[in-house]
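As you look at this complex, bear in mind that one protein chain is not there, while each of the others sits in place.
Our next item is chain A:
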Amino acid sequence: MRIRQVGAHALLLDCTAPADTPEAVADTREAAFVEAWRAELWRRRERGDLIAVEIVPAARTVLLDGLPDPTTTAGQLTRWASAVTAATTSPDQADPQATARGRADAADVVVPVTFDGPDLPAVAEHWGVDVPAVRHRLTSTRFRVAFCGFAPGFPYLTGLPAELALPRLATPRPRVPAGSVALAGPYAGIYPGASPGGWQLVGRTDLVLFDVAADPPARLGPGTTVRMAAA
């Protein structure tokens, strides 16, 4: 864990794995650290140990913005690191296979998906399997929202093994329909609204992902565990 300064009021917690970490496990380990830090920092803020306007998890980092005193916060982060490390070595975090095996959990949000995306054949080819196997893989994976970005309520879902990472489309589509379920890099994602997009489309859902009148407004916020079920 490394703390990077970001201007006068923010810090970036960098959870990038050491350079000698095997590539196959680096992404999983980084995602586990980011999730553990996010959970710890949200808890600390809730308890009043930490004052921050924004705590923003991302691929390998957690941004803390709106800090009244970043130097003091940096000291706190160093002290809290051992608790976070302990959390990442708990059985759930340490065994990515457990996630892949997909244990049921009442807290999981089930996303009903119609798997008819135009890029399904391309994904199948890239993975070296047939289309039903892609569907099976997606419905038997327990995903977790690593972070939101790109658009309000757009979840970056981790859970697929690193070797199934996919390239983005060479030419993004000018319009991807709302509810599109898509894959890119190591992530699955769901477009909350229609927008341009370069991810490979595998299906669609009617689930409303972002509703400003709901509390919380994002159905799939950071830390949420997610399953896809064939609609």
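By our rule, a residue touches a chain if its C-beta (ideal position, glycine included) is under 8 Å from a C-beta of that chain, and two chains touch if they have at least 3 such contacts; residues count from 1.
Keep this in mind: contacts and distances are computed from a predicted model.
Chemist: One chain is missing here; what is its name in UniProt, given the choices "Acyl-CoA dehydrogenase", "Biotin-dependent carboxyltransferase family protein", "NADH-quinone oxidoreductase subunit K" or "Amino acid ABC transporter substrate-binding protein"?
Modeler: When "Acyl-CoA dehydrogenase", "Biotin-dependent carboxyltransferase family protein", "NADH-quinone oxidoreductase subunit K" or "Amino acid ABC transporter substrate-binding protein" are compared with UniProt, the left-out chain turns out to be "Biotin-dependent carboxyltransferase family protein".
Chemist: So one chain is hidden, and I want to know which residue out of A:V62, A:L77 or A:V134 touches that hidden chain in the complete assembly.
Modeler: A:V62
Chemist: Which positions on chain A touch the chain that was left off?
Modeler: 4-10, 12, 14, 53-63, 65-66, 147-154, 156, 193, 210, 212, 216-218, 221-222
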